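Quick one: this structure, given as structure tokens, is what I'll be asking you about.
Note that one protein chain is taken out, while the other chains of the complex remain in position.
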Amino acid sequence: MSTSFAEYAWLVPVFPLAAFAILTAMGKGARKTGPWIGIIGTLASLVLSLCIAFERMTDNADDYSKSIEWLQVGSLKLSAGFEVTNLTSLMLVVVTLVSFLVNVYSQGYMRDDDRISTFFAYVALFTSSMLGLVLSDNLLTFYIFWELVGVCSFLLVGFWYHKPEAKAAAKKAFIVTRIGDLGLLIALLLLFWYMPDHALDFTTIHNVFSTPGGVISVGITTLIALLIFVGAVGKSGQFPLHTWLPDAMEGPTPISALIHAATMVAAGVFLVARTFPIFEASDAAMTTVAVIGAFTAIFAASIGLAQNDIKRILAYSTVSQLGYMMLALGVGSVSAAMFHLFTHAFFKALLFLGAGSVIHGAHTQDIREMGGLGKTMKITAWTFGIGALALSGIPPFAGFWSKDAILAAALDKNGILFAVGAIAAFFTALYMARLYFLVFAGKPKQDGHAHESPSVMTVPLIVLAILSVVAGFVDTPFKGWLGEWLTGEAPEHHGSGIVMVVSVAVGLLGIYIGWLVYVKGTVRRDAVSSRAPALVRTLERKYYIDELYDLLIVKPLRSFGKALQAFDDYIVDGVVRLAGYSTSALGRLNSRLQSGQVQTYALTALIGIVILALAIAGRRFW
Amino acid sequence: MEHLQTLTWTDAWYLAPEVTLSIATIVLALLDLVLPRRINRDIIGWLTLAGLLASAVFVVWLMFDFKDLEGAAQVHTLVGGSYRIDDFGNLLKLVFIGASAFIVFSSLGTVRDEEIPIKGEFYYLLLPAVLGAMVMSSSGDLITLFVGLELLSITSYILVAARKNASQSSEAAFKYVVTGGVASAFILYGMSFLYGVIGSTNLADIMSGMQGAMESSEALIYVSLFLMTAGFAAKLALAPFHVWASDVYQGAPTPVTAFLAVVAKGAAFAMLYRIFFMFMTYFTLNTDGVMKHDVFLALAVLSAAAMIVGTAGALRQRNVKRLLALSGVANAGILLIPLALDLTRLHSSVFSEFIYYLIAYAVMNIGAFSVLTIVARSAGNETISGFAGLYHRAPWTAAGMTILLCSLAGLPVTGGFFGKLFILFATVQTKTYWLAAILLVTTVVSYAVYFSFIRQMYLRSGEVDSGLRLSWPAAVSIWLCVAGTLVLGFLPKPILEWIDKLFELPFDMLVS
Amino acid sequence: MFNFNIDFSGEFFAFFSLAICAIVGAVLAINFTKVVHIVMSLAFTFVALAGLYILLNAEFVAFVQVLLYVGAVTILMIFGIMMTKHDGEGQEPARPLLETLAAIGCICLFGILFFAIRNADFPTEVAPLPDDNTRAIGLELFSRYAVPFELISVLLTVAFIGAVALAKREEDPQ
Amino acid sequence: MTMLASYLTLAAVLFCVGLYGVLTKRNAIVVLLCIELMLNAVNLNLIAFSKYGVTPSLTGQIFSLFTMTVAAAEAAVGMAVLIVWYRNRATVNVDEFDELRG
Partner (left out) sequence: MLDNVPILSLITFAPLVGSLIVLLLPGQRSQWLRITAIAFTVIPLALTLWLFAAYEPSVGGAAYTEHETWLTIPLNKELLQGFESSQLRFDYHLTVDGISMPLVILTGIVSTMAALATVHIRKRWKTFYVLFLLLLTGIYGVFLSRDLVLFFIFFEVTLIPMFFLIGIWGYYGREKAATRFLVYNGLGSAAMLLSFLLLIATLGLSATDSQVIFSGNYDVLLANLTDPQAMANLTADQAGAAEFLLNDNMRWGAFVLLMIAFGIKVPIFPFHTWMLRVHTEAPPSIVMIHSGILLKMGVYGLIRFGAFLFPEQLHDWSTIIAILGVINILYGAIIACVQREFKLVLAYSSISHMGIVLLGIASLEEVGLQGAIYQSVSHGLISALLFLIVGSLYERTQTTQLDELGGLAKSMPFMSGILLVGGLASLGLPGLSGFVGEFLSFLGLFGSMKWITAIGVLGVLFAAIYVLRSILSITYGRTPEAFENMKDARFIEALPMIALAALIVLLGVYPSILTDLMQNGFNGLLEQLHTRVGG
């Protein structure tokens, strides 16, 4: 093949970008056509991505990369380019597919919104940036798109700008992730100055850090790795920068599905995977990643137990699942992480879109106000169920396989990590069961307003549900090729039976308990809250993390700002004013001297000359 | 008796400018007596102007007359050096005559009988005052200098009191008499010591006798210098000898204020330069001792004090005449700087720095006072708020005033800017950085002073809405001043080259 | 330093008595409160100074001194006193600060002057001055000092005109 | 102490007394007179130098003649000014000359 699809990979982000440009140019006039433009743009990308992916799967082609000089300063060159590897082609497919489905879904979901064309424009811009991020061949370009997706996320979270909560959430989303971005930026600067030839492209990074006893000392490597990880923590909502992600649910639900479940939040995982050699070169970094990942997994899952907002539960679940991915990376299994990313993208998108459908039908987000929706919203209920099972890690759904891979990798490394993962899996199953049973089972709590969503919304649900079932089979312990395809190494499946058994067991146990509580009613719902109200409240309030940050960071910073402001007003400017005042005071003194009394004038002069003479001549004679 | 030189008729030629003024004074005095009361005394003013111009013509003629001669013969001394016709004197005379002519011209038509009952005297008494100033710039003998100084001073006392019906005017005059008298006494006392230790009042003799005197009675020379410094500082209104200036300037009729600010001050400088430059040169060439530095330092300190006090004082001042008096204090400090600087190989252009700034100062001050006369008349008071909304009432006058104020503030591109620039460059060349810093800082603070006018003119709206009544001589002189300021700013080169060509330090300044 | 190495000659004795007179006159003038007394005591000082001038071989100047100061200036002042009212006389308001500072200033000034005078190194032999004091002065005045002499005539004229112009009462314009 | 120094000291005393008078006396006429006293002190200086100076000459005496003339003129003008002021304000007290201030 003389030309491959990979050479045209740069077109993948260009389609949605063009859609964005057209939509922006059309402005408000695109209410009808706008969604179609967005859909067509992403569809084109999807098609091209699929072509690229299939090409790579079949040909086993070499990585293809191409870059242009973006900026040259003296002898230093900064370039921009794209690279197609198996990893990126996989991500391309995930992103374009979810994006396409979300586009389709949104056409229905956002139908009544005034600013629907703006919405599609933002989504197109996001898709384009996300694809750019995926395709980037070097860290600088990556960083640029990294920030752009952040902005799109911000724009979309704050899409309903008139809602104060949306405004706050958007702000929070941007600022908290920015903390992570800072880490990435500093890592970028460090890399720039430490890398030979100031190279920033992933290939060189890979080569440099893979070389044992490399040119960069372990200390610096750890520092760089940790800083990159800070970036990933911010973007992927890991503890302690996870707080923005649940709040980001203020955005329209399709956005939650696209950005805050399937794609953008996974960028952190993708980043670590992309720069994995740096982490591998530092044990400390790896341990940190694993610990943070595991902790986040269980921490977020536990919060998820006590939430009542359907989207928030899913959000905490996302955080938790991202923690799993980090855990996988931390224990050294890129393939497991990417596998989970891959499957998670589908079932979490499915769950969110399903939740969107529920909200669309039930007009509320509080699961306590829902119930019995399974009867009126059959498709939604079924697909949501599939998603929930996938998330809970029940075989044969996709989530089972990928979670299993992670747990296996964790067990291989450290028993505690595995235990934590397993407990988190139990929590996951429990809160998903709670969610599902409360929403779809039982009696309807509303006056029958709920109705099934239009097909434009349900079709994507069905597609995603299918994917959630089948996606796991690309890499099962029995027959897997994804790992090898991705990492180029032979799959080393530690898939022991124990792991599988444990993971299925905790999953089922969780569901069973959920069934007991929320369907059967054997256990009273307030069984825990009546015995340990403090615990439940702590969970409900998300361990008071937000309050803690407010107290420890936001308030002191604000006071510090006020103090600095006072310093500026009274000290810095005060000195200036003082200089002014003292000059005019001298002037006033002069006015006082000009009392009208001529004799005083002469006296002043006399004293002046005496002092002058004594001072100047006196030096000589005494 | 063989040494006795007497005044010859040839010498009288060289005295032509001075003689012209004397004769004009007498003739006009007589004319004023003879003319009936009903005739407007403006005619005396015009004739005064004519006298001044005639004198100026003679000065110019003398200057060109010297140019025909080659080399060192540029200087003509009369009767043993008691009077000198040199370019230092000639240039300054031109400045004094020119400035006075402007003042007379701009006051023609604005001076009113009810304000100044002795209008005739008011005009022609300017002539002997200018004569005194000319003598001060042109003599080589302490006695002549002193008489010139007193001629100027006493005439000024009378002029200040010219608003006879206003108690302010006579109060100002009395204050001026007292401070002027005491200052004269100090100068005179210093001169007497100088005479005592050297035995002559002739500057050339003093220069040559200095060596011996320094050995025998250095302390007396010191005292003499300090007494004279004090006296001159009072005449020049350098801080802290300046306090009288505001009162006198305020009380005097505005044209007289302008005269005091420009001509009287310039003449005092001329005399100071005449006497002190001799010392400076002497000290520079013959000693490297402490005394040199002491004297330089004393002058520098006075100059700095004047700049600081003048500027700071002006900051709070609302009365324009008092404000301009304080601005004059600061400017006197600046004009003193060239003299207060070390005379080094690199820096000997003392005179061109001085006279360039003096010309600029004269032009902008006279312009400003002319505007003030008109504005104050229209507003009914002399406070700064009288300028409020001037831009709306008389945009062109406001624009002219703005240029004058920019020049006073030393902003480019005006005469004041280049004047200050040259002086500043001199301070840098002699490495007197502290003085340079004070000059710069006070200049900047003075922005606030001068821009307070601009604020009034442009940013405020005044109570009076009617236009400004401008007599044509006033208008012409204001615009000539503005033009002069701009010419000095845009074309400093020809002026400075001309001065440079004319002026030779050893002949024109050093008396030998 | 206060080594008053005074040679008690006749000249010194004359000087001393005249100096005492001059100083007493001056100091009294400062201390008197009535204007007329002040004027008279100052006139006394002027006369004493004229005596000193004679001691210093300046007979012509001494003559002029008497004529001008005692004759003209003092009389002028007395006219001035007569033309003005002096109600507040004798009750000078106390201005202690002014007076103290003035005294300190003057004493300092005197100190400086005195110090300089004491430090000066003057020639001891005295060259004789021309005998015919008046004539010699006249010759000098009309030769070397011709310019200032002419100027002083202008000055006097101006002062005269000016004084008259200022002092004369303006008739009512109507 | 030479004669010259004695004369000079006397002149200094008179000068300072005159100055003190100028600074403190309340009556304007007295102030004018004190200025005259200062000028007289200068004259004494000049005449003393004229006899005992480095090169004794008549110059000092001539100088003092000029000084006297000037002083007289100054006194006359000062007096005239004072009279004008007196007409306006009916007082001759120096401390009441305070219309101009600030």
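Lettered A, B, C and D in written order, each chain numbered from 1.
Heads up, the rule we're going with is that a contact is a pair of C-beta atoms (placed from the backbone, for glycine too) under 8 Å apart; a residue touches a chain by one contact, two chains touch by 3 or more.
Keep in mind it's a predicted model, so treat the numbers as computed, not measured.
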| item | value |
| --- | --- |
| Among shown chains, those touching the left-out chain | A, B |
| Contact residue for the chain not shown (choose from A:V215, A:V523 or A:V576) | A:V576 |
| Residue of A:F5, A:F174, A:F299 or A:F418 touching the missing chain in the full complex | A:F174 |
| Absent-chain contact - pick from B:I118, B:A261, B:V309 or B:L343 | B:L343 |
| Those residues of chain A which, in the complete complex, touch the missing chain | 69-74, 76, 143-145, 147-148, 151, 154, 158, 161-162, 164, 166-167, 170-171, 174-175, 178-179, 181-182, 185-186, 189-190, 192-193, 557-558, 560-562, 564-565, 568, 572-573, 575-576 |
| Absent chain, residues of chain B that touch it | 343-349, 352, 406, 411-413, 421-422, 424-425, 428-429, 433, 436-437, 440-441, 443-445, 447-448, 451-452, 454-455, 458-459, 492-493, 496-497, 500, 504-506 |
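Everything that follows uses one rule, which is that only the chains that are shown with their structure count from here on.
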| item | value |
| --- | --- |
| Separation of mean Cα positions, chain B and chain A [Å, integer] | 79 |
| Chain B-chain D separation of Cα centroids, rounded to whole Å | 25 |
| Numbers and ranges of chain A residues touching at least 2 other chains | 591, 594, 596, 598-600, 602-603, 606-607, 609, 613, 617, 621 |
| Overlap residues in chain B, where contacts from two or more other chains coincide | 143, 146-147, 150, 154, 157-158, 161, 164-165, 174-175, 178, 182, 193, 197, 216, 219, 222, 226, 246-247, 317, 322 |
| Touch list for chain D against partner chain C, complex | 1-10, 12-21, 23-27, 29-30, 32-34, 36-37, 40, 43-44, 47-48, 50-59, 61-62, 64-66, 68-77, 79-84, 86-87, 90-93, 95 |
| Touching residues (chain side chain C, partner chain B) in the complex | 112-113, 115-117, 119-123, 139-140, 142-148, 150-152, 154-155, 157-159, 161-163, 165-166, 170, 173 |
| Chain C residues touching chain A - in the complex, by the definition given at the top | 98, 101-102, 105-106, 108-109, 112, 115 |
